[in-house]
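Starting off with a structure, shown below.
One protein chain is absent from this view; the other protein chains keep their places.
In order of appearance the chains are A and B, and numbering begins at 1 in each one.
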Amino acid sequence: MRFVFKTRYDQDIDLAKDGVQQFWYAGLLVALLVAPLFLPDYWLAQLTFVLIYGIVAVGLMLLAGFTGQFSIGHAAFMGVGAYMEAFLAAKGWPLPLSLACAMGLSAAVGVVVGLPALRVKGMYLGIATLSFGFIVEEVFARWESVTGGNTGKPVVNAQLFGWTLDGAAPFYFVCLVCAVAATVMALNLLRSPTGRAFVAVRDSEISAQSMGIHLARYKSMSFAISAALAGLGGALYAHKLQFISPEQFSLVQSIDLLLMVVIGGLGSIHGAFLGAIFLIGMPQLISLGKDFLPPAIAQAAGLQGVIYGAILVAVVMLEPTGMYGRWVKVRTWLELYPFYRRGMFKRQKSFQKSERLK
Amino acid sequence: MLLLQIIVAGIAQGCVYGLIALGFVLIYKATETVNFAQGELMMLGAFCGLAGVTVLGLPLWAAGILAVVAMAVAGLVIERGIIRPVLGQPAFSIVMITFGLGYMARGLVTMIPGIGTDTHSLAAPYKGEVLNVGGLVLAAEQMVIIAATTLLCAGLFALFRYSRIGVAMQASSQNQLAAYYMGIPVQRLNGLVWALAAAVAAVAGVLLAPQTFVHANMGFIGLKAFPAAIVGGFSSLPGAIVGGLLIGLVEAFSGFYLPEGFKDVMPYVVVLVMLAVKPTGLFGGNARKKV
Partner (left out) sequence: MTVLLSAKNLSVRFGGVLAVNRVSFEVRRGEVLTLIGPNGAGKTTVFNLISRIYSPTAGALEFEGRRLDDVAPHEIATLGIARTFQNIELFEHATVLQNLLIGRHIRRRTSAWSEFLFMPSVREAERDARRKVEELIDLLELQHYRDSLVAGLPYGVRKVVELARALATEPKLLLLDEPSSGLNVEETEDMAFWIEDIRRDLGITILMVEHDMALVSKVSDRVVAMSQGEVLAVGTPAQVQANPAVIEAYLGTAGDLSSLRRPKTGVPA
């Protein structure tokens, strides 16, 4: 059993709360740094995708989990970043500059998409973002001169300080740097007034206003940051796949992103990465499991959809706090052993209250 | 004359959207949940109708009734098994569940050996017949859709106007705990609402099937019903139908007059305009929290 004895306010302000946490996070970082030495190319690529989707998930987590704004068309921001990056890379722009531009454009689009948020809430906002998602996808398909239309657009390799990133390992490091930077920045935001303002907007808008929080400004900011991160993820995604087309940024992708944050655990940054691991790892697990299933089921095209859907339903019903929530319970059990009390995390039966009147 | 032709086509398509939107609004009014699987319910209804016609050899109207009954039962089961345990969680979570249900429905249908991945046509006895009204060519399919929708709406209107169910539904959506205290059988009501919404979706599916063919991705057509519900106002049942008609008309006109690709996007542009101008929709009311 471990007890953390607090003597300074800094211990609450710091990211890693004590020596043990610092040790584990440092270990994780080291493991990620040396991964290219041990992992075969295929698994390294999967890990790269986990990092890329993790970045997007962090953005969506900030918006949906911490600011409480529904965004059902989030893949559109990924698409904006991806196409901007493809466009600039083709012109030979260096990576940091093109990434910055991709993020900037996505952020601008994010502010525009967030405009309905200033007037409507909840499901209305969800449908507004859904509509934007469709419109942006259609723009990608129609604006053929820039995006190559429905036939898609090949993406050249990234240029960084003069040398071309065409190997799996160098690009992995770029993604790792971006992922760590995005995570640290998000965590910094959350432990400072801006992050708390986001939470205030989520929990009670009227109260937030009476505390001096300008709703419009913080909602727009949340959309902008979230879209910028999605754009960053999209840009990296474009380089990794080396080919993008409008259907990669459709409603199905948007729902996958939401699935990621809900299964990972809404309201925690850890959840973003756990969700990304789920999203990338599940297809692998399914193909592994296919050997054990009768051929009629294993070969069916719809198997992945059924499994994803079932897991999503199960998570919301049985463990609404997601993978991270379950991990917290396990960790608490381990920390408090043998004094863990069974009712510690028991959910109260909740009754529905109207969200229209929030 | 061409104008009238387009209008009729738009109205017919709009009726289908309106029916799906009606399902949304029913569920939203009762439980403040948005059911993103409504399109999939429609798809399942169409498949039931297909099964009725091809496997059981029933005439279309009988297969339609079978589909309605089957989907009503499905709606009850979904509400009892999946939605009821999670009511009380934030709306976002319940929406995610409906996404999950949609995934599962699509996946399960595709997994049916042989049938799932194909596109099937549902032969309607009136297929191809046309009515000639003073130069205006009206396809029988369109007329059937419009007629069926009108009948259904009249029935639902009578149900809500002349029974206490409507008021009880609203009460349980605004404050479930208080509704319980008032003796409203909240859970039974919710089951009824889901059954009704699923049945309406089944009707939409069977009506739409002769036109669009029956296939697993049919549910995506249902996404256009969201603009319909928003335009009409999410808390208004007549609004859902009117919204659907409007969206159908917008689609018909933009399909004809605007360049390619706009047809699919226009309904969403209309949504955004509506949200900017009158977020509560044409018929929606304004509710505000009293602190």
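Heads up, the rule we're going with is that a residue touches a chain if its C-beta (ideal position, glycine included) is under 8 Å from a C-beta of that chain, and two chains touch if they have at least 3 such contacts.
Because the structure is predicted, anything quoted here is derived from the model rather than measured.
*Asks:* If I consider the whole complex, including the chain that's not displayed, which of A:T151, A:T164, A:Q209 or A:Q242 touches that chain?
*Replies:* Counting the whole complex, the residue in contact with the absent chain is A:Q209.
*Asks:* Can you tell me which of A:L189, A:L259, A:L303 or A:M323 touches the chain that was removed from the display?
*Replies:* A:L189
*Asks:* What residue numbers in chain A mark contact with the hidden partner chain?
*Replies:* Looking at chain A, the ones touching the missing chain are residues 9-10, 12-13, 185, 188-189, 191-197, 199-200, 202-204, 206-215, 221, 267.
By definition in this document, only the chains that are shown with their structure count from here on.
*Asks:* Can you compute the centre-to-centre distance for chain A and chain B, using the mean CA position of each chain? Integer Å is fine.
*Replies:* 32
*Asks:* Which of the residues in chain A end up touching chain B in this complex?
*Replies:* Touch list, chain A to chain B: 64, 70, 115-116, 119-120, 122-124, 126-128, 130-132, 134-135, 138, 141-142, 206, 251, 255, 258-259, 262, 266, 296-297, 300-313, 316-317, 320, 349-358.
*Asks:* In the complex, go through chain B and note every residue touching chain A.
*Replies:* Its residues touching chain A are 28, 31-32, 34, 82, 85-97, 99-111, 113, 116-117, 173-177, 180, 216, 220, 223, 226-227, 230, 234, 261, 264-265, 268-269, 271-272, 275-276, 279, 287-289, 291.
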